[in-house]
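For this depiction, one protein chain was excluded, whereas all remaining protein chains were kept in their positions.
Let's turn to chain A:
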(Lines give C-alpha, C1' and ligand atoms only; values in the text may rest on other atoms or scores of the structure.)
Protein backbone atom coordinates (compact mmCIF):
# COMPACT_ATOMS: atom_id res chain seq x y z
CA UNK A 1 0.00 0.00 0.00
CA UNK A 2 1.33 3.44 -0.85
CA UNK A 3 -0.14 6.62 0.62
CA UNK A 4 1.16 9.85 -0.90
CA UNK A 5 2.01 12.69 1.47
CA UNK A 6 2.36 15.93 -0.40
CA UNK A 7 3.98 19.15 0.67
CA UNK A 8 2.56 21.30 -2.02
CA UNK A 9 2.18 25.02 -1.59
CA UNK A 10 -0.25 25.19 -4.47
CA UNK A 11 -2.55 22.32 -3.67
CA UNK A 12 -6.26 22.92 -4.05
CA UNK A 13 -7.05 22.74 -0.34
CA UNK A 14 -4.63 25.45 0.68
CA UNK A 15 -5.56 27.85 -2.09
CA UNK A 16 -9.01 28.20 -0.49
CA UNK A 17 -7.57 28.73 2.97
CA UNK A 18 -8.09 32.04 4.64
CA UNK A 19 -5.21 33.72 6.33
CA UNK A 20 -5.16 34.08 10.09
CA UNK A 21 -5.52 37.50 11.70
CA UNK A 22 -2.18 39.34 11.55
CA UNK A 23 -1.17 38.91 15.19
CA UNK A 24 -1.74 35.15 15.08
CA UNK A 25 -0.20 34.81 11.66
CA UNK A 26 3.05 36.06 13.12
CA UNK A 27 3.30 33.16 15.57
CA UNK A 28 4.51 30.57 13.15
CA UNK A 29 2.41 30.14 10.03
CA UNK A 30 -0.01 32.47 8.32
CA UNK A 31 -2.82 29.94 8.02
CA UNK A 32 -2.56 27.53 10.96
CA UNK A 33 -1.92 28.07 14.66
CA UNK A 34 -1.56 25.32 17.25
CA UNK A 35 -2.97 25.71 20.76
CA UNK A 36 -1.63 23.32 23.35
CA UNK A 37 -3.92 22.64 26.31
CA UNK A 38 -3.16 20.60 29.36
CA UNK A 39 -6.23 18.42 29.29
CA UNK A 40 -8.88 18.44 26.63
CA UNK A 41 -12.06 20.26 25.70
CA UNK A 42 -14.97 18.48 27.29
CA UNK A 43 -18.41 18.71 25.80
CA UNK A 44 -21.85 18.02 27.09
CA UNK A 45 -24.06 17.02 24.26
CA UNK A 46 -26.58 14.39 23.37
CA UNK A 47 -25.40 14.21 19.77
CA UNK A 48 -21.79 14.51 18.58
CA UNK A 49 -22.59 16.95 15.78
CA UNK A 50 -24.23 19.35 18.16
CA UNK A 51 -20.81 20.91 18.50
CA UNK A 52 -20.47 21.81 14.82
CA UNK A 53 -20.08 25.54 14.52
CA UNK A 54 -20.59 26.22 18.22
CA UNK A 55 -18.74 28.91 20.13
CA UNK A 56 -16.00 27.60 22.38
CA UNK A 57 -14.51 30.70 23.89
CA UNK A 58 -12.30 33.67 23.20
CA UNK A 59 -8.62 33.84 22.40
CA UNK A 60 -7.01 37.15 23.24
CA UNK A 61 -3.53 38.15 22.26
CA UNK A 62 -1.78 41.48 21.96
CA UNK A 63 0.25 42.60 19.02
CA UNK A 64 3.61 41.78 20.50
CA UNK A 65 2.41 38.22 21.23
CA UNK A 66 3.22 38.60 24.90
CA UNK A 67 0.20 37.38 26.82
CA UNK A 68 -2.13 34.99 25.06
CA UNK A 69 -5.29 34.42 27.10
CA UNK A 70 -7.96 31.84 26.49
CA UNK A 71 -11.36 32.32 28.00
CA UNK A 72 -13.69 29.34 27.90
CA UNK A 73 -16.92 29.63 29.83
CA UNK A 74 -15.99 30.60 33.37
CA UNK A 75 -12.32 29.77 32.97
CA UNK A 76 -9.49 32.04 32.05
CA UNK A 77 -6.16 30.45 31.13
CA UNK A 78 -2.92 32.31 30.53
CA UNK A 79 -0.46 30.93 28.06
CA UNK A 80 2.77 31.76 26.34
CA UNK A 81 4.52 31.22 23.07
CA UNK A 82 6.78 28.19 23.01
CA UNK A 83 9.25 26.97 20.42
CA UNK A 84 8.66 23.44 19.29
CA UNK A 85 11.65 21.10 19.80
CA UNK A 86 11.21 19.87 16.23
CA UNK A 87 9.07 21.52 13.55
CA UNK A 88 5.67 19.90 13.13
CA UNK A 89 4.01 19.32 9.81
CA UNK A 90 0.23 19.71 10.02
CA UNK A 91 -1.18 17.02 7.78
CA UNK A 92 -4.72 16.98 6.48
CA UNK A 93 -6.34 13.91 4.98
CA UNK A 94 -8.24 14.45 1.79
CA UNK A 95 -10.17 11.74 0.01
CA UNK A 96 -8.94 11.17 -3.54
CA UNK A 97 -11.03 9.13 -5.91
CA UNK A 98 -9.35 5.99 -7.18
CA UNK A 99 -8.19 6.46 -10.73
CA UNK A 100 -10.15 4.48 -13.25
CA UNK A 101 -7.44 2.64 -15.10
CA UNK A 102 -9.75 0.60 -17.31
CA UNK A 103 -11.19 3.34 -19.44
CA UNK A 104 -8.09 4.06 -21.45
CA UNK A 105 -6.92 0.57 -22.20
CA UNK A 106 -7.36 -0.66 -25.69
CA UNK A 107 -8.80 -4.08 -25.29
CA UNK A 108 -7.14 -5.44 -28.37
CA UNK A 109 -3.69 -4.94 -27.01
CA UNK A 110 -3.02 -7.75 -24.58
CA UNK A 111 0.24 -6.18 -23.41
CA UNK A 112 -1.55 -3.24 -21.81
CA UNK A 113 -3.43 -5.38 -19.36
CA UNK A 114 -0.18 -6.19 -17.63
CA UNK A 115 0.76 -2.56 -17.27
CA UNK A 116 -2.67 -1.73 -15.97
CA UNK A 117 -2.54 -4.34 -13.25
CA UNK A 118 0.82 -3.17 -12.00
CA UNK A 119 -0.32 0.45 -12.13
CA UNK A 120 -3.39 -0.34 -10.08
CA UNK A 121 -1.17 -1.58 -7.29
CA UNK A 122 0.11 1.95 -6.99
CA UNK A 123 -3.20 3.71 -7.60
CA UNK A 124 -5.43 1.69 -5.30
CA UNK A 125 -5.33 3.75 -2.06
CA UNK A 126 -8.07 6.31 -2.07
CA UNK A 127 -6.62 8.57 0.59
CA UNK A 128 -3.99 11.21 0.41
CA UNK A 129 -2.44 13.44 3.04
CA UNK A 130 -1.43 16.99 2.34
CA UNK A 131 0.73 19.15 4.56
CA UNK A 132 -0.98 22.46 5.25
CA UNK A 133 1.83 24.05 7.19
CA UNK A 134 5.15 23.58 8.91
CA UNK A 135 4.75 24.99 12.41
CA UNK A 136 7.67 25.89 14.63
CA UNK A 137 5.96 27.67 17.50
CA UNK A 138 2.77 27.07 19.39
CA UNK A 139 0.76 28.71 22.13
CA UNK A 140 1.02 26.61 25.26
CA UNK A 141 -1.61 27.08 27.96
CA UNK A 142 0.07 25.54 30.95
CA UNK A 143 -1.15 27.65 33.83
CA UNK A 144 -4.07 26.68 36.02
CA UNK A 145 -7.34 28.17 34.81
CA UNK A 146 -8.65 31.06 36.90
CA UNK A 147 -12.35 31.26 37.53
CA UNK A 148 -13.95 34.35 36.12
CA UNK A 149 -17.12 35.88 37.34
CA UNK A 150 -19.31 37.80 35.00
CA UNK A 151 -21.06 37.47 31.72
CA UNK A 152 -19.17 35.31 29.18
CA UNK A 153 -18.70 37.34 25.99
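By definition in this document, contacts are C-beta pairs under 8 Å (C-beta built on N, C-alpha and C of every residue); 3 or more make two chains touch, one makes a residue touch a chain; residues count from 1.
Throughout what follows, contacts and distances are computed from a predicted model.
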item: UniProt protein name of the chain not shown, from "Tax1-binding protein 3", "Sister chromatid cohesion protein Dcc1", "GPI-anchor transamidase component GPAA1" or "CCZ1/INTU/HSP4 first Longin domain-containing protein"; value: "Sister chromatid cohesion protein Dcc1"
item: Residues from chain A at the interface with the omitted partner, ascending; value: 1-11, 16-21, 23-24, 31-41, 48-49, 51-63, 70, 86-93, 110-111, 113-114, 118-119, 121-122, 129, 131, 134, 138, 153
